[in-house]
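One protein chain omitted, others in place.
Think of it as A, B, C and D in the order they're written, each chain with its own count starting at 1.
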């Protein structure tokens, strides 16, 4: 039936004589048919990996065609089809037919980014999750949507790209038959992958924890324009992380509470653990966000502090030299000492100049002591 | 009955001898009869477009009179009457009679703006939505109320004006029989239009995302009075967007949860998708609002930074030249060198002037090095 | 029974030999007997207006005594007794006896201000609402408590004062038999008055919208001490508005949800509309509050901007003239040119003075160009 | 049984050979036996007042021993035992035995401060409330815990100290048989006292309202270091008030909702009124807190404003005199007018000096007009 529906999209039946040009939107085009797939330019070609396992055996095959998965889906073993890359509408449509996906499911899987969520579509469970992996240069993270379609004995996962993926250890556990995974059904596999996604947030968070500590030092010791940019960027990235983890937590909670028959009670116990980790991630993100906000306040205060010190330097220099310059100005006046004994007699004194210099030294010294006592000189070592 | 009620408004029965003048309010006049329509000056004349379709056929007619829609309403085909423009009380009242609208429904439809909501009135469902379309010059958006009255086989939509409308692609899908739309009932049409409205938020949000990025550069590199105005304006517009999308989300949720018989279960599945998009819009609006708030903090810090640099320039100039000027002042004093060998003997030295100039150069050079080491000259390239 | 209770207040039965003086509190005296009425000094004398109507007839009488209302209350027609003014304890107590009010009801009605709320007392419904009317000089609003006591066929409303009242149009509708009001019962009258109260918030909000726009211009263009006071005052008044509308919304919601038999289902539909308007008012108040908060940030940034410009002016003047003054100081020194050819030979050059002046002009010109390029002169047109 | 439990605390049965010293904590010692009473040093000795009344009679006795209350508790009359002061563990323990209190109840009553709450313990209701009374010098308030233990025919109240108490008028109402109090049971007494406590917040709030108004004037007109301290102190005290009233509201709500048989339906109606007052208090506290936060912003802006004016004064003085001093410096140069006719010929002009002075006056005048036009002189009247 799904196939029928998709075909119907291609059959046009023009009866109305209206002419309306379509604007070229980046997002889901407003008013576009539900189920329309919008393939982004530059999206990598899909790579399809099938891992099929039961307790006794495990098999890993790279498939060339979506239809090649069909024989595996019928067997009792757990089949994990992992599609990496969203670059071919044709392949994705055919994959939708192989798994008999509702057009809305296929739309959610392909038209990234979607909000993390859990939805039941008849005999299948759609789980949209957001995976973060540390950046290649370790200065941030890459966010990627991973969609799960969970059936009775199969799990279809769709990732945005083949690189970066937190699932390596899970594959290893299947390969080496470590832990319970080979003895459990597809729901346990979905849990294991979700858990890997949630645990993947911790290294990223740790990176941000370190960055906040670095910024805390920088912001007090040497706040610059760059620091400001870094704090703002930090807040922006934490906002993104937050948008990724909040709905994820709700989605996992829904998996636990809603009694879908596709999730066994034993797996639900494991999902509770996964939920706890999601809450922990959320707590940390919120804490970091508060710290980042506080950092901005510290920055502003710190810049004010610095300006205060610049002002103090200017004030010290001005306050010391302006009176001295005034005295020098006095004795630079040209009052005629010949006309009157009252006209600047100091100029003709024997000790006139030394006394004048002495007075200047005393005034300057007094002011230096004044500022010294108030501790104005203390901060200049850190002035920059 | 509706007609009766409306006529009764016109029949006055003056028995009380009171005299109270009415103030000229813009909004719904306090104490005005429920169901009173207030037509704004300058509202465009209504244009009525009827689109009637079933799976086999589709028809598009522009109606001159509201009553011309009556024959279409009786048939089994889906009739979509789209009223564009609120400029004529007469036409709207007659439209109300054609569709047998409750006076409160007509009031909500005409007296814009109302808060987005869903309400059931007997055999009809009233949906008030807020549509945003990008501005003509691409620098903002136009908000417009769209009211839906959904019946068994018909949908009446009322827009504020004929221009700007996100429904073009839906009309195209009806015309070309693309997707499911021609095979479904009026509730699917209502969903398709609601979905087009929600998807219409994305291009607008994208525009704001870009504007925030521009402002982020501007605010750190060159914060000016204009930047401040832009940030405040941005916050104001995001507040408006937020007020538009919040209640819309609640309204769609209500459509899904409340078991109105006018919405089929299949359409409810599509509405869940629409709801997810509304939540995504909300998330983005909230994120942008947080970024805009952070921008204001960055602006303030950035202005402080700039002031700091201006202060540094002043301090450098003052600190270098004030001591030099003082020295020049010293040797400008007129102490009489003839009266005493202690009176400024330097003036008569052979090397007096060169030594004096050298001392000045050394002092200036020392201070320049002092400031250089502290990095005070670094920021002046960006000083503006 | 109510009468009995009130009499019992007056009968003292002193058996304890304790002596405790009472402090003179403004508010409800701590520990005062429930039902004690505290009449504020200067409260206007009550004016009692009775409007009695059925579909056929309508009558308006000003009553001299509360007891004069009794004959009207028995009839089947709707009796609206409107008490305007809280200045006489005697009249209010007697009114309480006429309508058989619970002492707590009478206390809530008289001891203003109370929080808006809805409470059922046996056969009566008490509605406390807060009415705002624009100030006489149009620069703010007057808040006033209106209490409704709704019975089967009567409505008692108590206002704080005779002036300012949003009920004029409702009276007019009764007088002229416009709309449904004359054909409906007392619950519809209560709705109509509540609706008039809620609609009365809009003109007040519109005034604040305009004031915010004015302040937005003022705060960027010419921020002064007055602006600061205005913003703070604005925030204070919006807080008051918010305190008035929040509980009012809850009260209306309670009227809709709680199944009091005094409210008919038809009136409930109208109250839903009234509730929507209350939510809309709340939305606007919250939006304005956010804008006012943002204005305070803009103000601070704007003052910093201005200081920046003042600093720039000072820096320009100082940076240009301090080096020039230093040069002048140099050639004002008195080194003896006769003692050594190295002592300021420039003074005796033929071109000495012109070269010196030229150097000064070049330095000044260079600095002006330096500042010009950085755009420092641009903002002085707006400097104030 | 309660007595038994308390005795068991005293019987030690040392069998473990562990040695761990106890740290001297102020608060409830971590790990201390539940029911341990910690008597603060300097707590006043308890004074026990018993008021026993029925409709016909009322009696007031000061008791020397807790056990003296026993005979009164058996009678049908209402017995109000009011313990004022927590200074004696012995008296409090015996009081616990007289009223058969659960050890946790006694702990909550004695180990102040506890959070306001309502708890049922078998046949008794424990109500913890927080009473505020204005300070003796009227500059703040005193907070005190009042615990109610409500039984069928008795009410035990425990206050922290004998002075300051909002219950005077209630005692007076009992003494003079005013209002309903003598005809009602112990639950009504508890209501009357709770109501007195809530109403006691109003004079305190009024004081803070006045203080905020004073600060609003001070902060704009003359912001000083003292103002800053006052605003911070205000925020701190409002936080304390908030912590007192929030849980109190919840406690009263619980009294109304939870169907304890100790509270009659009639008293519940009165408690609703009390609840409304508590909500009103909370509203006011929140409003004041918002105003105090806004005050801090106003303060910061106001200080910036002042600095702006100081800067303007400096800029005016510098801008006017620096160019003039430069001109004076020019003509103080010693270029030899004999060597060249180009060397400062102005010095030998007949009008040289007057022209120079005139030029200075013109420059100064021009600058004064420049600043005048920009309104820089306007604010100096308020400069401080």
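Throughout what follows, a contact is a pair of C-beta atoms (placed from the backbone, for glycine too) under 8 Å apart; a residue touches a chain by one contact, two chains touch by 3 or more.
In this text, all values refer to a predicted model and were calculated from it rather than measured experimentally.
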Option from D:123, D:183 or D:232 whose C-beta touches the chain left out: D:232
Hidden partner chain, touching residue among D:62, D:75 or D:348: D:348
Taking the entire complex into account, which one of A:40, A:74, A:258 or A:290 touches the absent chain? A:290
Please identify, in ascending order, the residues of chain D that touch the omitted chain? 5, 8-9, 11-18, 20, 22-23, 25-35, 102, 104, 107-108, 114-115, 117, 119, 121, 225, 228-229, 232, 235-236, 239-240, 243, 247, 296, 299-300, 303-304, 306-307, 310-311, 313-314, 317-318, 321-322, 324-325, 328-329, 331-334, 337, 344, 346-354, 356, 383-384
May I ask you to list the residues on chain A that touch the chain which is not drawn? 51, 57-60, 166-182, 192-193, 195-197, 199-200, 202-203, 206, 216, 220, 269-270, 272-273, 276-277, 279-280, 283, 287, 290-291, 294-295, 297-298, 300-302, 304-305, 307-308, 311-312, 314-315, 318-319, 322-323, 325-326, 329-330, 332-336, 339-340, 342-344, 374-376, 379, 382
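In this section, only the chains that are shown with their structure count from here on.
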Since chain C and chain D are copies that touch, is their contact same (over half of the numbers shared) or different (under half)? different
Copy-to-copy rotation (chain A on chain D, CA atoms, range 0 to 180, rounded to a multiple of 5 degrees) logged as 145
What whole-number Å value describes the gap between the mean CA coordinates of chain C and chain D? 25
Two or more partner chains touched - positions in chain C: 300, 304, 307, 311, 314, 318, 322, 325, 329, 332-334, 344
Chain contact topology (line, ring, star, complete or other): line
Listing of all chain pairs that touch each other, if any do: A-B, B-C, C-D
